[in-house]
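This report refers to the structure that appears directly beneath it.
Subset of chains shown; positions unchanged.
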Amino acid sequence: MAKELLKGNVAIAEAAIRAGCEAYFGYPITPQTEILEHLAKRMPELGRVFLQAESEVAAVNMVYGAACAGARVMTSSSSPGISLMQEGISYIASSEVPAVFVDVMRGGPGLGNIQPTQSDYNQVTKTAGHGDFHPIVLAPATIQEAIDLMALSFDLAEKYRTLVFMALDGAIGQMMEPAELPPMQEVRRERPSWALTGKQGRDHKNIVTSLYLGAEPLTKFNAKLQAKLAEIEANEIRYDELLTDDAQLLITAYGTAARVAQTAVKRLRQENIPVGLFRPITLWPFPTERLGQLAGRVPAFLSVEMNAGQMIHDVREAVGRTVTVDFLGQPGGVIPLPEEIEDKVRQMWLKLEAVA
Amino acid sequence: MAKGRIVIDVERCKGCELCRDACPQDVLMLSDKFNNKGYRPVFLLEHDNECTGCALCAIACPDACITVYRQVPQRRLHPAQTAV
Amino acid sequence: MTALAFQRSEKKILKPIEKLVYERPHSLDENHTHYCPGCTHGIAHRLIAEVLDELGLQEKAILVAPVGCAVLAYNYFDVDGAEAAHGRAPAMATGLKRVNPDSVVFTYQGDGDLASIGIAEVIHTAVRGENITVIFINNAIYGMTGGQMAPTTIPGQVTTSSPNGRDTAQTGYPMQIAELLSGLPGTAYSVRRSLHDTRHIIQAKKAIRTAFEAQLQELGFSIVELLSSCPTNWGMTPIKALDWARDNMIPQYPLGDYKVVDELKKKRRNR
Amino acid sequence: METSIIIAGFGGQGVLFSGQLLAYAGMDNGMHVTWIPSYGPEMRGGTANCTVIIGDELIGAPTVAHPDVAVALNLPSFEKYAPLVKSGGLLIANSSLIPAKSNRTDIEIVTVPANAIAEKFGIVKMLNMAALGALLAKRPLFTLDALLQTLHEHLPARKHHLLEANKLVLQRGYAVGMETAVPA
C-alpha cells in the first residue's frame, strides 16, 4: 500500500480496523473524538460493532463485557475520561481479559484544556486503577509508529490477556504525516476457550470474575498476575536509541517530546556536543535495565516531557544517584521547542566540560 | 387425595422454615440435629403420610433442596411423561 | 424405551406410580449458596434457573452478576457468567450482547447496585432498547455491606446509615424502578412481582419467563423487579421478613405490569 | 533541508486546508512532511493556524518557534507572526485585510491582496490559494502544476468545477509573488 497523509487519530482508528478490531465503545472527548467519529462511520459499514456509550464509565464496562466474550475490543478517551475508567480498568486487569485503550492526553488536572500534554504518564504507567498491576503502555512518536503499535497492542493484549494502553500526547493525535496502513484483517470468528459465549455444549461453564474471596485466593491470584507482569517485563521492553553510542549526555523522551528532542540532537551534534536520545516506546515495562547500562558511561541525563516531570522518576530510579538527571518541560499544553532543549543541553554540556 | 413424597437435600438445607410455612399439610419439621453447615435441616413427618406432593415447599425453598414426587393413577399417565 | 414398554404392559394393574413433580433445575450449579437462611435471593435464583430450563436456554445464557450479596451468583448458575463492577452490569451486558447477539444475556442486580450507583447504566440500557433481561432484587437495603439505606428503603425504615429511620426530607423518597423504566420507549417489558409467598412466587416465575421471551423475540429491554427479603439486615426471622415485605413493601411498591409491549400481550393470551 | 511554514488566519479562511494542501503536495512530490494544527478551545470562533514542515529527511519537531515562512491571512496573525519569522525568512501578508506594515528588514515580505484576487478570479473563499501562489513563487518547493494536481486529487468531486478558478487565483498569486523584489 502507498503512503497516505493521515491524521493521528484517524490513522489509529483505521489501524484498529485493519487489525481486526471487532467492537468499539467510547464517549466523545477532545482531542480524540475523531477516533470515535471515524469508527462511527467505518465499523457499521463493515458489520462490526460501534456504540457511543452514555459515559466513559459505561464505555469501559461495555469494553469489559465484550472482552469477556473474547472479542477484539477497544475504547479511546482523553485524560478526564481515563480517570472515569479507572475502576473498570482495574476490573479488567484483575479478570485477565484482553482490551486496548487509547489515551490521547490533554492538559490537566481537572477540566484543564485540550492542548497536548503527557501529564498522565503516572496515571497509565503506575496503576491505571486500584491494586497492583500495570497495563502495557505504548507511546508512538510518529503516525506510522502509531499505526504499527496499534496492531501490536491487540496482539499483546491477547497474548498476555492484559490491558494495553496507547499513550498519545494530543499532538500525535492531531498532526498529519504520511504513513502506510496495513492490509485489512477480518474479524476473527473463533473465540478463545475461556470466552463467555454461552456454554454451547461445552462441558463446563466459563466464568470471568475479579473477585477472589479471602486472603489466600487473592494472594495466589496476585502472585500469578505478578508473574505475568514479570514475563512482560522480560519480553516486551521496546525503546529506540539515537546516537547513544558515543553520547556523553542523553536525552530521555517519548512521543512528541522525543521528536522535538531528535531535532535538537541533530542540531547539537553539528555543534559537536555528544548528545544522544533514548526513547522508550514501552512506558511500561520501562527500559530500566538498558538505561542503567547507559548510566554506566553517560554522566548526565535530561528528561524532556510535556508535563511537570513524571518519567524522570523512572529515569532516576534506573540511573541512580551518581549521575545528573535534569528536567525540561511543562504541563499545560505547550509542545517544547528544539531551541529550548538545545539551550538546556548546551548549559549541561558546559557544566560537564567544566567538571572534566 | 393424591399421595406425595419429598426428598430433602439436608446438607443444602439452612433450616429457614420457609417450606414449613408454605406446606398446607403441615408435615415438615426442623430436625434436632445439625448438618455439617451447622443448621438444623427440615424433614418430612413420614409417618403421617399426609404429603400430597403439591410442591409448594419446593416453590418456597430458597435453596432448591427439595425434590417432589407424587403418586398418580397409572392409566392417567401419558407415556411421554415417564420416559426418562 | 424398555421402561415405557414395561409400564404399558402393566397398565391393567392400575397400580399408581410415582411421578417426579419438582426437581432442582439443571441450570443451577451444585454449589451451595452463601446466602443467609431464608433469603429470597435463593428463590429468585431458582426461578431463573427453572425458566432457563423450560426455555432451553442453558447453553445460550450468559449471566452478569452484580456487586451485592449476589456477587457470587456465577457460582450458583450452571451457565456462562461474568462478575460486573458495582452497578455496571447493564453496561457489561451490553458489551457482551453486542458481540454475542445470539446469546441470551441477563443481569441480576440488587437495589443498591441497580437503583443507586447503577441507575445511569440501567436507564441507558433501557433507552437503547438493548435486548437483554434484568432481574432486579428489591430488598429495600444494602445487604452485602451490612444494612445501609438503599434508594428503595421505606420511609422511616431504620438502617445502619439511617439510624433514626429514613428521613424523606433529607434522603428523598423510594425509587420505583419498574415504573421509572416503563416510561422509556426502549423498554419492552417492565413489571413488579413479589417473592413473599408461593402464589406470588409462581407469578414471579411467569414474569421472568415473559422477560426472557421478550429477549428471544428481540423486543428490547426487559426487567422484572422482585420484592425480596433480607432477614439478616432487617433483623427478623425469614418468615417474619416475608410478612414485613408483604406489609411494608407492597404498599410502597405496588405489584403490577408497568409496561408490556403488544407483541408480548398477544403471546400471553395465546398461551 | 527543512522548510517550516505557518499559515494563520480567521476560522473560515481555509487556513487548515491550505496547510494540508502543501503537505499533500510535498508528500506527492517525494518529500517528508508534517502538518499540525494549533487546535483551540473546544469552542467555536477565533483564529486558526497550522504548521507545515516539508523536508528531505524524516521530520522531528512538528512545531517551530521561528518559521521559515509565515502566511498571515488576517491582521491578528500578521501581528503575531511577523516578528517570529526566521531571519532571512519569508512573510506572505494578505494585504486585503492587513493594513499594517512590518518594520523588519531581515525578512522578505510579500503582500498579496488575496481577497481581491480571489474575488476577481474566483470566489472570495479562494483567498488562501492566492497566498499559496505567492508562497510558491518565492519558495519553489514544487511547481504550481504539482500543487494543482494535488488539489485536483484532494478536492471532493462536487467541487471539481472550481478547479479552474482555483488555478487562476493560484497563478495570479504566483505572479504577485514573482513581481515582489527581494528587499534591500
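Quick notes
To keep things simple, chains are lettered A, B, C and D as they appear, and every chain counts its residues starting from 1.
The working rule: a residue touches a chain if its C-beta (ideal position, glycine included) is under 8 Å from a C-beta of that chain, and two chains touch if they have at least 3 such contacts.
Everything numeric here is computed off the predicted structure, so don't read it as measured data.
Overall stoichiometry of the protein chains across this structure file: A x2, B x2, C x2, D x2.
Just so we're on the same page, only the chains that are shown with their structure count from here on.
Each chain gets a centre from the mean of its Cα atoms; for chain C and chain D, those two points are 65 Å apart. A separation of 41 Å divides the Cα centre of chain A from that of chain C. Multi-chain contact residues of chain D, defined as those touching 2 or more other chains: none present. Those residues of chain B in touch with two or more other chains do not exist in this structure. Within the complex formed with chain C, the residues of chain A that make contact are 22-23, 25, 49, 51, 53-55, 57-59, 61-69, 71, 73, 87-88, 91, 95, 196-201, 205-211, 213.
Considering their complex, residues 3-5, 9, 11-12, 14-18, 21-22, 37, 39, 53, 55-56, 58-75, 77, 79, 81-84 of chain B touch chain C.
On chain D, the positions that touch chain A within their shared complex are 20, 23-24, 27, 32-37, 39, 41-42, 58-65.
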